[in-house]
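Structure in structure tokens, see below.
Here the complex is missing one protein chain, while the rest keep their positions.
Note that the chains are named A, B and C in the order they appear, and that numbering of residues resets to 1 at the start of each chain.
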């Protein structure tokens, strides 16, 4: 950690790093791991893994309607985690918190249930050019089946949403739903969702936020935003794999048909037909990811103890520093807007050094970054880039990690004689 | 453990029990836990939890296309688990092993992808009256959308499938798919799927097995059975929550449209349309349950080391003993066929003692059983029973557990003066 | 947790006011708890002062749900419709005098749910679901 961190970060990052054993290893002999791929998936603190292990080794039974102590304990832990998530995003009711596998399933649930019931020819769904595939493909698949139209908000050269085009869509098209990412996993752009939601509602459209890259990094308050749906993943916010969340306003969720059928989501089944259970169970068919929900609860506790505002403040320091250091490198261009409008990630391209070579060469120095289209092919097409290299940051990263990244880039250039 | 176990069980059950710390606790002060609810969800051995913890604490990164050592390690572990599952059910190719959340999602995937593409008015899907809701509701939901017909194979008083009715369906109806459970979670009946599959194929129908209660307990060989789809859950086979499997024949899976859209399941995305990835990834949208897949691999290793034939042999001893002891109790009736045609579970009813009271009273003695309809309401309607009490057994259960169950039932009866 | 106190078992095994539905009835409602398979049909007649005169109920279910219906039926007698509407979950639990796990709470509350819906003349009373938020 450099002097700067110690002076300005509101968090004790060395103490935090000690919670993440994975960070304390060599990527290759003599090369300590510098992990800069948290936008793909964050690391998990001991506290989260311990909560899961303890549950699985001592407290596990299937949840719901078990009439014995162990099952009641498991059910309590599972539902207590839901309550933690509710508080974390400030939902009104725990019934509005639906466990899914990940952001992707959350979006597919809204498309498959709300979308299949409400969208048809003549209707418009508005997405954006910067969306992750998980917020594009489900809508494309459904559009083919239901015959509605998808419009994409263009992205400016600077990496911002073209809000004028957005307004035009809302005014001129029969928009039923807007679904847009809160923070871009490539550009880092923090989209002005609060205003966009007000505009959508004024035009009679619902609004869904892909919060995969925002919920882990900044406080998201669904009631303050008045957002209709919010999707996010546990594994990007210090939580386990295999668990995600769909928040939805109760009145919408109540009116939606089920997504998957099976145990727990029904009230009554006969050979002829079925009746659905109450929320949230209507959307949780089958035995849920119990240990994973409990792990997510522990992750929410962990982040809450650090404080989302502190996490954001710390990451801003690291990202700002990264933008400064990266832009010193000749021929290197960081995508996206300036530090005041971005969060968490710096994706870049270099003249004469392909993204995959860059990532490979950085790996040789122990620096773990991601190269490719980051599941945002349309955005890369927009910028005519086949691939970018992305370094991304979380609460355990320091400006020293940025220094290691920059040094490794210089070494790569040297090897290639550029 | 009684003398009988030691003499005849091919396994050292006390050594096995030591792998499951959860079994070593008191349900209530002075009442050691006797866990007899494995059909709802099995317990997990240390080996499985350790594999997950080690992964999450030391080896985690998002899988697929990461160009750095940690991500390659994670990908290798994730795919190695898939290969273990392939071997476990003897699939031809690892591409035929699709990770899902649970059996329920596996069935919904087949309904939502294969079913939505292939079923329409005039078509028939054959299920049975003994099915779990997870193999009924997805088909009912889809039938409402697509207008095909569902036929249910009746269940005999003894608890067997009415195979004559099955043959009639196949001969007289345009059956496209038969989907039936291998082992009933209420009756314990082991259905003669091998012959049923041959009959279905002869009639030009596909066959899906709900293996939720068979794959954990007996060797299932998809090639020997020539089954088209097989669904099962990790959490019922000593594995973690949050992971299940759909096996499908490659030629069928190749022809099926995607189920969910998102990252990893695409080859190429443009604003207009998308192309799908190869199997199995076409059906694995978004960041998968990585730690859970690795845990499932460890569970498969664990079961494989014990030997599925040994597990089956041991459970047969316990179930046979349970049927014997339970039937001594006045007014108690065990549902389902005799010990030679059943596996793993004994559900029963008692005169003058409601299932929920029974379960509650057993819990007071530390005996954990489940009461209710066990997600098989139509089967309970068939027998005009609002609820049953179910004790279910896995490799860590002994005849001593059965003794504790029987003693607790006698105590309950005494309290009620019957 | 001691759920099976003597009087609970007694009410469960010898339910009071158990019988065929009254006809005509001032309160008449039935509902079920599909998870448990419990169901309950409750009828009651009022006297000229608007107080419950006669109660008759029929049902099937576990001891907790039967005892709850039996004890609730007893205390209904002599009460006005308004008093019945104000009869709370806490009042019922006091009456039962036992601690219940969340799962078994549903068994106990079926009778209250039916009473409330009957007293309000409602079709789908969701009062106790709201409580859980």
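Note that contacts are C-beta pairs under 8 Å (C-beta built on N, C-alpha and C of every residue); 3 or more make two chains touch, one makes a residue touch a chain.
From a predicted model like this one, the values you see are computed outputs, not experimental measurements.
Shown chains touched by the missing chain in the whole complex: A, B. For the chain left out of this panel, the touching residue among A:165, A:215, A:369 or A:387 is A:387. Residue A:355 is the one among A:212, A:355, A:368 or A:402 that touches the chain not shown. Contact with the chain not shown here comes from a single listed residue; of B:278, B:309 or B:352, that residue is B:278. Chain B meets the missing chain through residues 65-67, 72, 75, 92-95, 267-268, 275, 278. Listed by residue number, the positions of chain A touching the unshown chain are 354-357, 360-361, 364, 372-373, 377, 380, 385-387, 415-417.
Going forward, only the chains that are shown with their structure count from here on.
Chain contact topology: the protein chains form a complete graph, every chain touching every other one.
Here the CA centre of chain A is 47 Å from the CA centre of chain C.
Chain B has its Cα centroid 32 Å from the Cα centroid of chain A. Between chain B and chain C, the centres computed from C-alpha atoms are 38 Å apart.
Shared contact sites, meaning residues of chain C that touch two or more other chains, fall at 34-35, 104. Among all residues of chain A, those that touch two or more other chains are 65-67, 268.
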